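Here the complex is missing a single protein chain, while all its other protein chains stay put.
In order of appearance the chains are A, B and C, and numbering begins at 1 in each one.
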Amino acid sequence: MRKIFYVLLVIILACTLIFSGCGSSSSSSKISSTTTPPSQKNSTTANKKLKLGFNNFLKGFYSLDILEKSFKATADALNVDTMITNDEGKVEQSVQNVQNMISSGVDGIVFFGISDTLFPVVSQKCREAKIPFVIYDHIPSDKSMEILQQNPYFVGVVGEHDYDAGYPIGEYAANQGLKKAIVVTGKNTDTTHSARVKGFTDSFTKAGGRVLDVGWGNTTLADALSQTDDLLTAHPDVDCIYATGGDFGSGALQALQKHPNVKAKVFVTDLDPDILAGLKAGTITAANGAHWVNVDFATILLVNYLNNHPLRDSGNKAPVVTVPVLTLPNNQVSLYQKFWLNNEPFSVTELRNLTVPWNPNVTLNEVKSVISNYSIKSRLEEKQKEGLVTSDELKKAGIIN
Amino acid sequence: MTNEYIFRAEKLNKFFGPTHANNDVSISIQKGEIRGLIGENGSGKSTLISLISGIIQKDSGMMFLDGEPYEPKTPLDAFNHKIGTVVQELGLVDGLPIGVNIFLGRLDMFNKNGVIDLQGLYKAASEHLSYWNLGKFPVQNLASTLSVEEKKMVELARALSVNPNFLILDEITTAISLNNRKLLYSIIEQFKKQGKSVLLITHDLEEIIKITDNITIMRDGVVVDTRKSCELTPDILKRLMVGRELSGSYYRNDWEDQYEDDVVLSVCDLTVEEHFEDVSFDLHKGEILGICGLSDAGIHELGETIFGVIKPQKGSIYFISSNEKIKVKNSIHARKLGIGYVPKDRDKQALMINDSVENNICLPSIEILQGPFGYIRPAKMRKLSSKVVNDFEIKAKSISQYIRGLSGGNKQKINFARWMNEKVRILIMDCPTRGVDVGVKAYIYSVMNEAKKQGLSIIMISDELPELIGMCDRLLVMKEGKVVKTFYRSSGFTEESIMEVMM
Amino acid sequence: MKKGLWSSYQRIFPFISLILLIIIFSIIVGPKFWSVDNLVNIINQVVPLILGGAGMIFVVTQGGCDLSQGSALALVGTIAAMASNSLGFIAYFPVAIFLGALIGAFNGVIVSKFKVQSLMVTLAMMITLRAIVVYITGGQVIYVSSSVLLLDNFAIKISIFVTTMAVMYYLFEYTKIGFYSKVIGENEMVGIYTGISVDKYKILAFMISGIMAGIVGALTVGRIGGVDPAMGNFFELQVLMSLFVGGVPVTGGAGSKIYKLFIGALILSVLQNGLILSRVSAEVSELVEGIILIGVVFFTLYIRSKFIQVQSAGEN
Partner (left out) sequence: MKSVDSEKSYSLGKFQERRFLVSRYDIKKLLSVILIIIPYIIFNIFTKGRFMESSNILSILVHAVVPAFVAWGFCFIFTSGIMDLSIGAIMILACIVSGILAIKIGYFGLILGGILVSFALEYINLKCMIKTKIPSWVFGLGMAMIYEGIGALYGASQLKLGKQVVSLGVTARKLGSIPWIIIVLALGLIMAYIIFNRTSIGFDIRAVGSNREVAKMMGVDVTKAIIRGGLVGSVFIGLASAINESYAGRVMPTTGLNSIALIFIPLAVYLLAQAFEQIFNLTVAVIISSVIVESLFNILTILGVPSGTWQQVAVGACVIVCGVLAQRHYKGVVK
């Protein structure tokens, strides 16, 4: 009896294999039709809605989720389909999901790499599958960039240097005459946070301050709270606290309230609703962040590429675009809340203006100039033009006099 | 109307799958009656008791307690109906204090505003223990600090704590020593005087005849007969149980020391703290060496130490083969040298009850079975286990049947038979016939006899004097951790003379 | 005959749920599910799970568990990558295997000789090893040579997989290591009373688990293109899940079979892959995954309980 079942099993497996053979032959022909070099692509995909893949490294993590939200809004604006995957905070899953998206037949991939080593690997996978991809948020190191640039399917990078997020805060804090700092941050294997810490430390020490301790390894608000508590016990003479993430900022702030004898100013990178509230209340001295617009422009680069209009740098290289990091003064908090968190900073028309079907002659320089002009002031002025904000409000925020 | 029966069961039926474990069982027990229940392993005694004490539910039939219909859903129901049960081979909850163990399941009676009055509980427990003269136990200590026998006594105390009108004792006497047995008899006597009833199960035929008023005999799930104890002899009982005539004696019938002069195992000055001290003896080829003693004489620990499970503080064990004297390091070494061990506790120490007959049989022989590159051929395992099952007449549906489904006797056969491979020179058997019916007992003795003739040396550790007297060439009597006397078969031994040394 | 049928059902049921899943996803996803790309994809996901599981199964069979596998994977991967960078690729696998065995041996010794619960030891090791990885990498990116990257090549990976699994299958099903592991899982006392070196086989099981973590670590480094201290995060849970979903008993013992691991890992991977390809949104997909996994385990158990009812007939 058992043997009969085994035989049946083998037959079923054999059938599935045969099936797979048939299935694969049909689908592989499909793949080849959709992934022919960009020049011939227009004819086949003109009527088809593009489908873009996107990986969220850890669903449920605020700043990553808001990137996803931004991406979705941009994709809607540009009239493309999306496929969003959750890497569940696992590096292996990042690679796996790129392959899953390729199997699922996306036209291009908007990729977030938590680790620099992922870029060459993903580049390789996309090259094999002939799928173009663009990188957002994390800018690859020079070494990885060299490899990426050899890949014709590499569309570009839009991100910010995390070093540049920490550096100005350090400068700003030192200018206020602060001398002794502690830093509360995430895992020191997370390049985002380690770069921010490095930026801060560099500028702060350059200006004569001293970083007494760095609290690594936090993942949640409660972690950061407990750790800052310990750190403040260890260094009661501290006068500056820098938190490299929104949750860590909230935690540090609460811990500080438990130590009334410690007189320290709090600085945060990442702007989330809690931090905005803190800024408004004055408990946070200054905060900055890149406002998660990088993914918008990454998507624009990719859509242009897929519409047979690759935007190339001089020397026909894929562009690397850095988004400036903005510092938010507390009088602009409510407008920021309104136009960044509750809405998208860039309007649909603005986004479309940088993309091929709507603007067939868009150039890289146009995109770059929009990005380099990106500031709270310029954005709010734009919103005023659209009639969404009054000049009174702008005056109150100190944008116009 | 007063009811003369305390308990009555009518046409109880219980099925386990296709097995008809209890087939129209009817039994009536009078007030003040001491009833014995006897039968081979697998005859349905334990099932009947489980039904009465609410551990399992009947499929059909009726039970009456004191004339009232009685349908226990849980063991707690049984307690509430004043039925106290001591179940075979179970024990206590090790992680709880002794006192709590006595009242577990009914702790709410010490409930004071939602909190249990532990002081009151401990006090009640000590009073209860001293009332029945069961000894002074530190009731606030964990049950894990007790020995097997002490646990049995606490279990008895637990059964008595419901102030039962009907007490059920399943195989309690095999686990306890003589002095405690006497205590038990006096408790039973006291019950009788108070007009309460006891149902007693034991394999000790003489005991059961001695202390009970009537004996009910079960075979294959059916009640065969109920007879007055005074009219019975062990031989009649055996016949009734097995359903056929058994030859008068299943022991050896010679009275000589039959063994060769070669020493195969030499034990020198063996000491394990708190158990035994300075034990030395030699074991010869083809000898059956008996070891007996009261429950804390250290006989079981001695067996475990010889096999290497317990590490002795002092002394050593030498395995001697062809002029080579090898010190036995541990149990692994012992097995490799050819020493086998049949543990006392079948289900916990010997058998994987949720595994197949095949795997259980092959367990000690795996290293013999393996081929090049450590390859164990499944076919070889199957062959070996089929052979063992056939040779030893083990009643199993197939070699892939789980041990769990076998009766105690067949389990013990496997426990014993699997050591009968070509490598084993010495076999240590701890209570080889504990909880086993007469048929299997006889079989095991005959195999022992056979093996002895082939040159196997056996150390037989047992609480039961008759079987030691019946089987041993030499008998070491231990008392409080010391060997006090050695009896020789040729010089003859009687229960009385041994008992005198033991006590 | 009836019993034989039941026993076959019991064996076959996990297969049925796997095939059902495959059929359902073939319908939802369409031919894309059967594309060569996607099959390779599923295999890529299955390989580390099965390799890790083949190590873990020894520990689980003995009734323990090895939570440190994920962290061990990361540590081994990191050090092996560093070794291959300084000593050349020749050192890569030997270092990985040696280090994995070392970590496993440590776990095993603490569990067997010092009698500490395996859950406790490996949980502590999980925290400790991960911290050591973080210290070693120190926030720096460690790149690896191209020969390591080649390990992600399908043919090479499969050949490593097949050889390793052949050895593991042999060890588990046909040698005394596997047999004694099952004995220890069924009843450790039995092992002690029949003269089996329980401690030795426990250490050995943890060593095998460590070695497999090492091999998976080596492959993972190749797959993600370098060292990332976060690699192997929650790997051990995925592995445990595939074992248990496949029907390996949590308490260990004779019910452990390598084929169950294969099925469990396949169910898990097909499910994850299928849900992504069906473009179920990420929040919902986890929810659905949970429900389906519980469903699969439930039906497997249900069938088994039917089987045991028939089996234990005749029990008294």
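Please note the rule applied: a residue touches a chain if its C-beta (ideal position, glycine included) is under 8 Å from a C-beta of that chain, and two chains touch if they have at least 3 such contacts.
Computed from a prediction, not measured in an experiment: that's the story for all the values here.
Across the entire complex, contacts from the unshown chain go to A, B, C.
Check C:14, C:48 or C:64 against the missing chain and you find that the one touching it is C:64. Of the candidate positions A:60, A:152, A:177 or A:398, contact with the unshown chain belongs to A:60. Residue-level contact of chain C with the missing chain is found at 62-64, 110-111, 114-121, 123-132, 134-135, 188-189, 234, 237, 240-241, 244-245, 249-251, 282-291, 293-294, 297-298, 301-302, 305.
Residues of chain B that touch the chain left out of the display are 55, 74-76, 79, 87, 90-96, 100-101, 104-108, 111, 114-116, 118, 135-138, 141, 145, 158, 179, 276-277, 294, 296, 480-482. Hidden from this view is one chain, which touches chain A at 58-62, 65-66, 69, 86-90, 93, 187-188, 213-217, 219-222, 225-227, 229-231, 233-234, 247, 250-251, 254, 258, 272-274, 277, 337, 341-343.
FYI, only the chains that are shown with their structure count from here on.
Between the CA-based centres of chain A and chain B the separation comes to 71 Å, rounded to the whole angstrom.
Inter-chain spacing, taken between the CA centroids of chain B and chain C, is 42 Å.
Centre-to-centre separation of chain A and chain C, using mean CA positions: 33 Å. In chain B, no residue touches at least two other chains. Residues 1, 4-5, 7-8, 11-12, 15, 19, 22, 26, 29, 31-41, 44-45, 48, 134, 137-139, 141-144, 149, 152, 220, 223-235, 273, 276-277, 279, 281-283, 285-286 of chain C touch chain A in their complex. Interface of chain B with chain C (complex): residues 16-19, 21, 41-42, 44, 46-47, 307-309, 330-336, 339, 341, 343, 348-356, 359, 363-364, 366-367, 370, 373-378, 397, 401-402, 404-405, 407. Those residues of chain A lying in contact with chain C across their complex are 1-2, 5, 9, 12, 16, 19-20, 22-24, 26-28, 31, 56, 59, 83-86, 88-92, 94-97, 99-105, 114-121, 124, 129, 141, 143, 187-189, 191, 194, 216-217.
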